[in-house]
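Only one protein chain is missing from this complex, and each of the others stays in its spot.
Which chain is which? They are A, B and C, in the order written, and residues in each are numbered from 1.
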Amino acid sequence: MIPSDSTARALAEAATARMLEADEASRAMGMNLVTVDRDHAVFDMRVREDMLNGLNTCHGGIVFSLADTVCAMVANSRNQKSVLQSATVTLTAPVHKDDILTATGHRSAGEGRVAVIDVTVTNQKDETVALFRGSTYEIRGTHVDQAGD
Amino acid sequence: MIPSDSTARALAEAATARMLEADEASRAMGMNLVTVDRDHAVFDMRVREDMLNGLNTCHGGIVFSLADTVCAMVANSRNQKSVLQSATVTLTAPVHKDDILTATGHRSAGEGRVAVIDVTVTNQKDETVALFRGSTYEIRGTHVDQAGD
Amino acid sequence: MIPSDSTARALAEAATARMLEADEASRAMGMNLVTVDRDHAVFDMRVREDMLNGLNTCHGGIVFSLADTVCAMVANSRNQKSVLQSATVTLTAPVHKDDILTATGHRSAGEGRVAVIDVTVTNQKDETVALFRGSTYEIRGTHVDQAGD
Partner (left out) sequence: MIPSDSTARALAEAATARMLEADEASRAMGMNLVTVDRDHAVFDMRVREDMLNGLNTCHGGIVFSLADTVCAMVANSRNQKSVLQSATVTLTAPVHKDDILTATGHRSAGEGRVAVIDVTVTNQKDETVALFRGSTYEIRGTHVDQAGD
């Protein structure tokens, strides 16, 4: 693997910035970028009232969404456009209103067009609340012009 | 399997109504109940601007959320409280702004405390856009008082 | 979808025969082809003593193997070589020595290079013992020469 030097990091940051600019869904859910690098990303999010389900815990789809955003940023961090093909999520502890969730993701396998990306979601007490594994594949196009970087 | 007669259906409808009342997340995403019965549920939803990701298609977490809500309603349709343990989603076609998604779910296996629930999500052209499979397990408590039914 | 006429079926049968010829693993486990058609396949298998695990039930990997073989035959039934990328299996009932397992698979989604294939495994009492969902993708090459068919 190419070591994550300053150029790789700058490229990951530029690609992520471009994606987030257009990502209405992640913004609407209040997700914040903590850090991003080649093959690595961290986001956090506070659980709001309008994210609760009928059992008064956070809707599984919201937890999935946070992990999916991190997965997307990792998958696209090399500047090549990539999309999710499938994902598995395991919910390991309930999530409540006002919990602060942190999702940390990295590329676990795949040097070609297909990648496997793992994301762990923890709460403010550092308890693991979800494990997410996504399979992504590259499509045509890049996010930023690398020559002009 | 117990045949779905009018009592089973009424119980499923009552449990679902009680869950939806408290389900802020599903409401915020604009999900509509189409029909529910014992071990079966259908919801639909229009894809809004604030549901798009950085590639200008619907965020995978939103599609997952719709399927997860249907899964929850199927799992809880016998009136016993149930929660999701894990789920796998496969995204089979991109989803765009203003698409109308319909998610149809049923119990595929499990007569005990654990159930497997399959949900298929289609768009207004009846194309399958996602396949969701969830594993749920029962917890203590019921949604409505069955004696008083 | 192209209707499964006699040509499509003959092609599926020829591709399957070619694959089974070389499939040492499926033969060693005693899997039998029941039927195959375009996007559809059925195999059965008897659970032997040497397939049991430390809890005296059938090893999950053996049940997975049967479903995986069916998935492979469905994925390759159009004559284009295809391989498994990922799969999820849910074990819904224990499997015992001398059980006769039947695995029935079909293509659930995917008209392009990627397909989703569902396989249901039942026992001789028609109880569902496992649900398998595989994601496959096409690689270069065909199994039989279609022009010469």
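We adopt the following convention: contacts are C-beta pairs under 8 Å (C-beta built on N, C-alpha and C of every residue); 3 or more make two chains touch, one makes a residue touch a chain.
As the structure is a computational prediction, the values presented were derived from the model and not from experiment.
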Option from C:42, C:72 or C:129 whose C-beta touches the chain left out: C:72
Full-complex contact with the absent chain, from A:32, A:128 or A:146: A:128
Missing-partner contacts on chain B, residue numbers: 85-86, 88, 114, 135
Residues from chain C at the interface with the omitted partner, ascending: 18-28, 49-62, 64-69, 72, 76, 81, 83-91, 94
Absent chain, residues of chain A that touch it: 88, 90, 92, 108-110, 116, 128, 131, 133, 135
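Please note the rule applied: only the chains that are shown with their structure count from here on.
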Centroid distance [mean C-alpha coordinates] between chain B and chain A, Å: 24
Where chain B and chain C are represented by their mean Cα positions, the distance between them in whole Å: 29
Junction residues of chain B - those touching two or more other chains: 88, 90
